[in-house]
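Missing here: one protein chain of the complex. Every other protein chain is in place.
Here the chain labels run A and B in written order, and each chain numbers its own residues starting at 1.
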Amino acid sequence: MATIDYSSVKPQKPWRLDSKQLAINGAVFLLAVLLTPLFLNLTPLNGKLGASFIFVVLATIGNTVLSIVRQGFKTISTSIAASLIYLATALVLLPLASVLFTVASKGFTAVKLNTFTQDMRITNPDAPFTEGGALHAILGTFEIVLIATIICVPLGVLTALYLTEIKGRFENLVRFLVQAMSGVPSIVAGLFIYTVLIVTLGVNYSGIAGAFALSILMLPTVARTSEEVLKLIPNDLREAGVALGATQWRTVAMVVVPAAKSGILTAVILGVSRVAGETAPLLLTILGNTTNNLNPFSGPIAALPLYTFSLMKTGLDVAISRAWGGALILLTLVLILFITARLLSGKKR
Amino acid sequence: MDTQPTKIAGRTQNQRGLPMSGSNPVKSLAAVASGARVANKFTPGSGLEANGVHAWFGKHHALADINLEFPANTVTALIGPSGCGKSTFLRTLNRMHEFIPGAAMAGEVLLDGRDIYEPGSDVTKIRLKIGMVFQKPNPFPSMTIGENVLSGLKLAQLKIENKDEILEECLTRAGLWKEVKDRLGAQGGSLSGGQQQRLCIARALAVSPEVLLMDEPCSALDPGSTLRIEETIRELADSIIVVIVTHNMQQAARVSDYTGFFLSDGGPGQLIEVATTNEIFSTPRDKRTEDYVTGRFG
Partner (left out) sequence: MTTTQTSYNGVVPKAREITTQPRFSDKVFRFVVTSGGFTSLIILSLIAIFLLQQGFPVLKDMGFGFITGFEWNPGDVDNGVPVQFGIGAMLIGTLLVSVIGLIIALPIAVGTALFLTYYAPDWIKKPLTITVDLMAAIPSVIYGLWGFFILMPHAVYWAKLLHNYLGFLPFFKMPADVFERSPFIAGIVVGIMIIPIITAISREVFSQVPLDRIQAAYALGATKWTMIRSVVLPFGSSGVAGGAMLGLGRAMGETIAIYLVLNIYFAPNFQVLFSAGGNVASLIVSKFGEAGEYELRGLMAAGLVLFIVTLLVNFLSNAIVKRTSRTGK
């Protein structure tokens, strides 16, 4: 039987709204927009937020009336629910957009070239932006986070290896503990390191103390993400290694871990982005500084979040603007890390 | 006798709104030829009809030009090898096909003369009239047996009057009443597989459908439950239209009045032949049908 030519038959989607219905929807939407100012005057609300609120109410009513006309009264709950769900999503995006926009606009004016090349050693807090900079904070953050990474990567990967390769009797306990550790409040981590290093061991406020405090917060992220990544490595690889006569440690070190390389890198970047913006643990451990301190092992040191925080506490307008500048640098750093981690994890799929 | 009702490409003109069963030669044929049970509930104007139905998944053309009539008070079985579009076709009959991303269709499906795909039609009402029972029994585990049966009414936000009457009627029609009438408050998941499937049938019946679509309803069940459900299907046909997709040819032979054979030769699935069950299995007209029902391929 010859194959019949069906090319003249066009696929359709009759369940979608047709143009007439879409036009009516659009008209109702427009009506809600136009009626908003009218209703706005009737209520004590004002400003953009008040207008948005009124608009949402009107649009919901319009949408609900449309559903009732089209499909009867029983669809009231369905269309109200749908409107509320759309509203919820908008409510999530609104503060995010506001935060990003504010940091960008307020911080942009405060960031000049000298922000990256100078520190605040000789600058008064109320000096204009063309003097002084955040170099000490940037360097400090870099040093502290680097040390924290050096501490956390081996420990985190080892923890993950314990959970995936050895699976000892304490597997569930360890997994639970890692989860518990991710819930430790940042201030408690700082307090703990303060207690151990600075009070008990007499170490001075220093970058290394801050790094230890950050490690407590970074370790669970690195361990958990590494575990996820290692679990994804198919068992065939391990079996191939063992079947060739390799010992377990060789299999792990030379087959499994290299296969998970990019995933572990993602885990590290995620951990870094988690702690780069932490303020509270650093408050208690590094004290902050106005000059560059290239030695993380001794002496107070600055860091971006702490820099931002202290400037804000001064209450001076110029200092607060400088704080926004610091916030912008910090946010940019965190966003770059976040996007990099996403790209890495997306690529390996 | 050449008044064969086989419908392949190019359908015979059908007048809408006129009682199909009365003028349909197939009906009387069925009553005589296969010795099937005689319908004792004649509902004028009722019936399901598919005209020129095509289905796509994105660019993939899955079904081509299906023309089928489902007269009132009959059971029609759809048979054919896996992957030839029988389930897809079933889902175009109650507008479940459109849930798949990228789904598209062409043609029309008429219930009592009205196209269910007409723009502006209320799809939830359509699904109330055309019910479906799935391959794997899926009663709602968070509800009791009684609540499961009534769940269709609740989901469609219909008023429930005479709760107990509805429960007894639907469970009896599904052949489950005697077994559960004393434990309507038990959890839906506490029944055996066969009982769960009959619960799903009762649930589908509670919204008073005109058609019941069944997608391989017994394939996950043991032979004992299967036989009981087949009994239920034969009894149901006294009041509604049943369309059943099945892999089991013996089941099709046992249960249905008409059988449609689907096949895909690498391209879209097509309806090769449809006739009374007796004819399909004993005197099929198309060679491919004959090869399939005699087991030369499957």
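Following the convention adopted for this analysis, contacts are C-beta pairs under 8 Å (C-beta built on N, C-alpha and C of every residue); 3 or more make two chains touch, one makes a residue touch a chain.
In this text, all values refer to a predicted model and were calculated from it rather than measured experimentally.
The hidden chain makes contact, of the residues A:A32, A:L163 or A:I286, with A:L163. Of the candidate positions A:P220, A:G241 or A:P296, contact with the unshown chain belongs to A:P220. Residue A:L87 is the one among A:V9, A:L35, A:A51 or A:L87 that touches the chain not shown. Listed residues A:V65, A:V199, A:A240 or A:M254: the one in touch with the omitted chain is A:V199. One chain of the complex is left out; on chain A, the residues touching it are 44-45, 47, 49, 75, 77-78, 81-82, 84-89, 91-93, 95-96, 98-99, 102-103, 154-155, 157-159, 161-163, 165-166, 168, 170, 173-174, 176-181, 183-189, 191-192, 195-196, 199-200, 216, 219-220, 223, 247-250, 252, 273-274, 276-280, 283-284, 305, 308-309, 312, 320, 323-324, 327, 330-331, 334-335, 337-338, 342. Against the chain not displayed here, chain B makes contact via residues 94, 96, 99, 101, 124-125, 127-128, 131-132, 134, 136, 138, 140-142, 151-152, 154-157, 200, 203-204, 207.
Here is the rule we use: only the chains that are shown with their structure count from here on.
Note on chain placement: the centre of chain A and the centre of chain B lie 51 Å apart, centres being C-alpha means. By the touch criterion stated above, chain B contacts chain A in their complex at residues 9, 52, 54, 56, 61, 64-65, 95, 98, 103-106, 117-120, 122-124, 156-158, 267-268. Residues 3-4, 6, 9-15, 18, 21, 70-72, 74, 77 of chain A are the ones touching chain B in the complex.
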